[in-house]
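A short worksheet on the structure shown next.
With one protein chain removed, the remaining protein chains of the complex are shown where they sit.
For reference, chains read A and B in written order, and residue numbers begin at 1 within each chain.
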Amino acid sequence: MHQINCPWCGKRDEAEFQYQGDASVTRPKPNASEEAFFNYVYMRENPKGWHTEWWHHVSGCRQWVKVVRNTATHEVHTTGKPHDKLSKPKAGGRK
Amino acid sequence: MRYSALSVLWQGLTGHKGWTRQWRDPEPKKEYDVIIIGGGGHGLSTAYYLAKLHGITNVAVLEKGWIGGGNVGRNTTIVRSNYMLGPNTHFYEKSMKLWEGLEQDFNFNAMVSQRGVINLFHSDPQRDAFARRGNAMRMAGIDAELLTPAQLKKMVPILDFENARFPIQGGLIQRRGGTVRHDAVAWGYARGADSRGVDIIQNCEVKNILRSGGRVTGVETSRGTIKAKKVAMCVAGHTSQVAAMAGIKLPIESHVLQAFVSEGIKPLIDTVVTFGAGHFYISQSDKGGLVYGGDLDGYNSYAQRGNLPMMEHVMAGGMAVMPAIGRVRMLRHWGGIMDMSFDGSPFICKTDTKGLYLNGGWCYGGFKAAPASGWCYAHTIANDAPHPLNEAFTVDRFKKGRMLDEKGVGPNPWIQ
Partner (left out) sequence: MTTQQNRLPKGGQINRSKSVKFSFDGKSYSGFEGDTLASALLANNVALMGRSFKYHRPRGCMTAGSEEPNAIVEMRTGARREPNTRATIAELYDGLEASSQNRSPSLKFDIQSVNQLLGPFLTAGFYYKTFMWPASFWEPIYEKIIRRSAGLGRAATEADPDTYEHAHDHCDVMVVGAGPAGLAAALSAGKTGARVIFVEEQSFAGGNLCFERDKIDGKPAGKWVAGAMAQLRKMDNVKVMMRTCLFGYYDHNVMAALERINDHVAVPPEHEPRQKMWTLRTKEVVVACGSQERPMVFDNNDMPGVMLSTAVRRFVDRFAAAPGKKIAICTNNDDAYETAALLKEKGIEVPVICDVREEASVAATQAMKNGLRVELGVLPARVHGWHRVSSLSMQRLDGSAFGSVDCNCVAVSGGHSADVHLASQTGAMPVWNEKLQSFVPGKPTRAERSAGASNGSFALADCLSEGHAAGHEAVKAAGVKAGKLSAAPKAEKVPFGSIKSVWRCPGDGKAFVDFQNDVTAKDIKLAEQEGYVSVEHTKRYTTLGMATDQGKTSNINGLAILAEARGLSIPEVGTTRFRPPYSPVAIGAFAGHERGKTFQPVRRTAMHRCHEKLGAVFVEAGQWLRPQYYPKPGEDIMEAIWRESDQVRKTVGMCDVSTLGKIEIFGDDAGEFLNRLYINGWKMLAPGKARYGLMLREDGYVFDDGTTSRLANDHFLMTTTTANAARVLAHMEHGSQVLWPELDVHFCSATEQWCGVAVAGPNSRKVLEDAFGDHVDVSDESLPFMGIKEFNWNGATARIFRISFSGERAFEVNVPWRYGEAMWNAIYDAGQNHGLIPYGTEALGVLRIEKGHVAGNELDGRTTADDMGLGKMMSTKKHFIGQPMAGREGMVAEGRAKLVGIKLTQGSGRLRGGAHIVESLNDTSSAASLGWVTSVADSPATGTWIALGYMKGGMSNKGKKMYAHYPLRNEAVEVEICSPHFFDPKGERHYG
């Protein structure tokens, strides 16, 4: 079971969170093109490896937590607040 | 060699010396008319129908590991065509029809067992939603019936009607639905394709898709470069990775779906029972194991393994409707990687690169779709144009706002 380090609450079980998808896409400005919104809503890298994603701490502090996690190994590299810039490791981590 | 009771009898009397390889182990040729990337249920059925129906036999199926090692070997074996939205309804019914004649067609017993698929409902709105679906099925010529609680009790005596948190009000059944011995599907198609000249090449990983001047020219593999006039991707679970080799980005996320099997027990459940409100469905294999599953773990994953919260949730769903299974032991669990498209429906289509085709985005529906998927894909590849049955399964349906969203959850595949 994933243990996710909520920046507000500390390490908590996956069961307390609601996954909320890819955090690498950013909502375009309101006046952006339909194409830009289309890419935001639908197009995904879907990487096998490090992925920046949202985990919403619904059964905790209800904050959206940004997580860098490996989709191949489930390892969590780092977590942060929504507007933190989180780095991805270059290579895959241990499983 | 043709399989029959007689052949088994003869071989039994002569020490089984005559059985030959069910498919060859050829070295890859330098060039093929069609290369299919992925030796799963869909890839193998595509090869089979290309050879059988379209006379295209200079075909290679390239498989990274062993054939049938993906989701065709990691599912809960259910086949059904109880879909509501037009394109899905007709497509899955085509698949159902192919299942019904499959074993005689490819001369391999895949144990297609039409034991019925039941969806339980617990409230009037749920009943109405199922009715809309069941009526759509009937109008498409597909069998569907509403079951009363009394009928349900007779068919599934271990359902709990007295103490359920969400009392069971009835069910929608498709009697022609059922289960199939999953591995045998891959093997049967492989054998059928191989005997028609298709090269099935295992341990051959595609590293790159070669293109030139807007058209595909071949693939680079762990066993060298292989040229091809047409290349067909068929790697659900990893579609994003393979498509990226051709510069294609898709509305797909990969998620893990867990499945479970119990120890073998004497017959207890004779149909497939789905408790959608509790994220649980179950059937019993011919060998005796209860085969059951639930919903996605709910995060992007390629790890082919799930985690405890979903396991507990699935089995709680089981105990909620059939508490007699409490002492039966779970023997194995595993995870399959689902290509979760952003509307829950698949892709079988051409791409912007000439000669490159896409088959993926199967979500939970991949296993039952294998025959029709191969059938339609073979048609699309052979004619460089879709069959009416897969016309709607394009990527640009998203651009056009013509999504096929059976569940109505939108582009959030992790939402249950």
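Heads up, the rule we're going with is that a residue touches a chain if its C-beta (ideal position, glycine included) is under 8 Å from a C-beta of that chain, and two chains touch if they have at least 3 such contacts.
Here the structure is a predicted model, which means the values were calculated and not measured.
Q: Could I get the residues of chain B that touch the absent chain, sorted low to high?
A: 3-5, 7-9, 12-13, 16, 19-25, 65-66, 68-69, 73, 86, 89-90, 100-101, 103-104, 107-115, 122-125, 127-136, 138-141, 144-146, 157-158, 160, 163-167, 172, 181, 183-184, 187-188, 202, 262-268, 278, 284, 286-288, 305, 307-308, 311-312, 314-320, 323-334, 397, 399-403, 405, 407-411
Q: Since one chain has been left out of the picture, which residues of chain A touch it in the full complex?
A: 1-3, 13, 18, 20, 27, 30-32, 34, 37-38, 40-42, 54, 56, 58, 62-64, 73-74, 76, 82-83, 94-95
Going forward, only the chains that are shown with their structure count from here on.
Q: Mind pulling up the chain A residues that touch chain B in the complex?
A: Chain A residues touching chain B: 1-2, 13-15, 18-22, 38, 41-48, 51, 53, 55, 69, 71-74.
Q: Considering the complex alone, what residue numbers of chain B touch chain A?
A: So the residues of chain B in touch with chain A come to 238, 240-241, 249-254, 298-303, 307-309, 342, 398-399, 411-412, 414.
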